[in-house]
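Please find one structure pasted underneath; my questions will follow.
Every protein chain but one is kept in place in this view of the complex.
Note that the chains are named A and B in the order they appear, and that numbering of residues resets to 1 at the start of each chain.
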Amino acid sequence: MSKKTYRQAINEALRQEMERDERVIIMGEDIAGGLGSPGEQDAWGGPLGVTKGLMPKFGRDRVLDTPITESGFIGAAVGAAATGLRPVAELMFVDFFGVCFDQIFNQAAKFKYMFGGKAVTPVVIRTMYGAGFRAASQHSQCLYPVFTHIPGLKVALPSNPYEAKGLLIQSIRDDDPVIFFEHKAMYDLEGEVPDEPYAIPFGEANVTREGDDATIIAFGRMVNFANDVADKLSKQGISCTVVDPRTTSPLDTETILETAAETGRVVVVDEAHPRCNMATDVAALIAQDAFDKLKAPIKMVTAPHCPVPFSPALEDLYIPGPDKIEAAVRAVVGKAH
Amino acid sequence: MQLSRDDLLQAYRRMRLIREFEDAVHDEFSAGNIPGFVHLYAGEEASAVGFCMHLDERDAIASTHRGHGHCIAKGCDERAMMFEIFGKKDGLCGGKGGSMHIADLSKGMMGANGIVGGGPPLICGAALSAKTLKTGGVAIAFVGDGGSNQGTTFESYNLAKVWNLPAIFVIEDNGYAETTSSSWSVAGSQVDRGKGFGMPAVQVDGSDFFAVWEVAREAIERARGGGGPSLVHVKCMRYYGHFEGDAATYKAPDEVARYKATKDPLMLFRQRVTEAGLLDGQALDAIDREAKARIEQCVAEAKAAPLPTEKDLLTDVYTSPY
Partner (left out) sequence: MADIQPIVMPKWGLAMQEGMLAAWHVEEGATIAKGQEIADIETSKIANAFESPLSGILRRRVAGEGETLPVGALLGVVADPSVADADLDAFVAGFQERFAAEMAARATEKGPEPETVETAAGRIRFLKLGEGDGTPVVFVHGFGGDLNNWLFNQPPLAEGRVTYAIDLPGHGGSTKEVGSGDVGAMTAAVCAFMDAVGLKKAAFVGHSLGGAISLDLALNHPERVHSATLICPAGLGPEISVEYIDGFMTTSRARKLRPILEMLVADPALVTNEMVEDVLKFKRLDGVEAALNKIASATFAGGRQALQLTDKLGALQVPVQVIWGAQDRIVPASHGQGLPASIKVTLLPDAGHLAHMEKANEVNELIKAFVGD
């Protein structure tokens, strides 16, 4: 056990799985870098250095730099998964799903069902998401609700380094296609991560805080905000349960309903746009199945219904940060500041 | 390398089985016995069989929405295919895929595909698997002239070339993407497109099994030997409409009839082998009878077979409990 960043945890998961299973390969744009170029090889190790060092260790046959051709290589990863490899493809920014979505939702997601169960497609698509990098509208979106909508896909949203390593190892070992969302603002986040390989099962939420007054259900990076808010409010006499569902597909509805019922006051925090996102999904679930346990209307804290703005002044307003979460918790428990 | 007598019998048997299969599906669809969309391959048999005769269990193919012929050529069970098209529980895909999604990965058949241009990226993956796992396998994408204009197809040409994959792109140009003529929709030529990506590329007459078989042999041997991808432009004719129910009014009135009379691939095959004394007419007639009987039996059984039930609705979505 030692302190590692989110970036190091993901790199370690990839390395250990590639050591364990020769069928695991990784591919993507500049995941090593410098291919065919006169200068440094492994020049980038991915745009934010997540895969750095893997090409020198495993060689270019298992660490495949691709041209900028998302339909081509995401489709190739899907085809390779259906024919014996266990590819981990990197879709640099999830915003680029628009140029390869067919390969994900019409091909990978449906093979098993369309082919009567006689196919496995163990592909992992790692992708960067989220606001906070001043990367503007086409490099900052969440979009995991889109993937969560598709039967056949699994969707993981690790909220810290420990979760990142264990969920990525599970993603690679899983026989279904998994979309693995890495929040770009968390790569330098540090946490205790065991040196040995371990897998965190999908569909089992992590209850990170236990409280009596309100239940905050948060996704991905928002879990950290929710934890901070819960810690702050606990000193002011408001104790919160915080639920990190870990995966949006499968979704641990049991823990969500149980923890919602326990406090009867629910805040759902989702960095995605507000229409048809995880917040609406979870709020609807609770309203449908635990309505009689609610003591106050459910509050949803989400990004607004606009593209992610560029200017720091605007982007900071866009992100559903701790202040908004705190205000929502205070509203559901009826205790103003 | 030459075709043996057994090879010739096998090639004819496969082509005839495809023809009988498609004709039967046409009749059953017309009679209202088959739900959904079906796209028939009749007229293009020499392409699928000419390529797949060179393939074995190491090799993978991806098909199109017009996939029945590729399935039969790659060894899928025609009885289970017929069940599938009828939407029956014991269909090749449990009745969940239907005509447009027939697949059998155990046979290296990666699926008919409802998305035009869906297959080429997939076979880049299958070729990558073969290369990485050193199986000696190759992978073939059958693409229509419509699919040849999709970005996925061009991306796959590029990827196959830069990764030097054992991949082959077979453009089956039956002259029409739905109603639109490939003489209008395809800029430049298919062969030049392939050459533009640095691939060996040739055009071949899709009515001539032997010509197809020969260019297929070259491309497949090159791929197996590490020589990278190739493109083959197969000129052919589809006998039925784009899908069943399409009256094909956009075609010239005598276009199909004239082709059938002069260039039908099964007829040409029969002429070639009998004139050369390689096979006698009786052996071919026997295959015709067997194929007809086999498909009639498949249809009869498919009609009588049970449908899937509610308990099948939610199975096979995921591999692990969800």
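Some observations on this one:
Here is the rule we go by: a residue touches a chain if its C-beta (ideal position, glycine included) is under 8 Å from a C-beta of that chain, and two chains touch if they have at least 3 such contacts.
Everything numeric here is computed off the predicted structure, so don't read it as measured data.
Under the touch definition stated at the start, the shown chains contacted by the missing one in the entire complex are A.
In the complete complex, the residue from A:P197, A:P274 or A:P307 that touches the missing chain is A:P197. Which of A:L48, A:A185, A:V207 or A:L294 touches the hidden chain is settled by the complete complex: it is A:V207. Although one chain is hidden here, its contacts on chain A can still be listed: residues 162, 166, 192, 194, 196-201, 204, 206-207, 210, 231, 235, 255, 258.
The rule is simple: only the chains that are shown with their structure count from here on.
If you average the CA atoms of chain A and of chain B, the two centres end up 40 Å from each other. Residues 23, 25, 61-62, 64, 66-67, 69, 71-85, 87, 102-103, 106-107, 110-120, 151-152, 154, 174-176, 202-203, 250 of chain A are the ones that touch chain B when the two sit in their complex. Residues of chain B that touch chain A in their complex: 60, 62, 91-97, 101, 103-106, 110-111, 113-115, 118, 120-126, 128-130, 132-133, 139, 151-152, 155-156, 158-159, 162-163, 315-320, 322.
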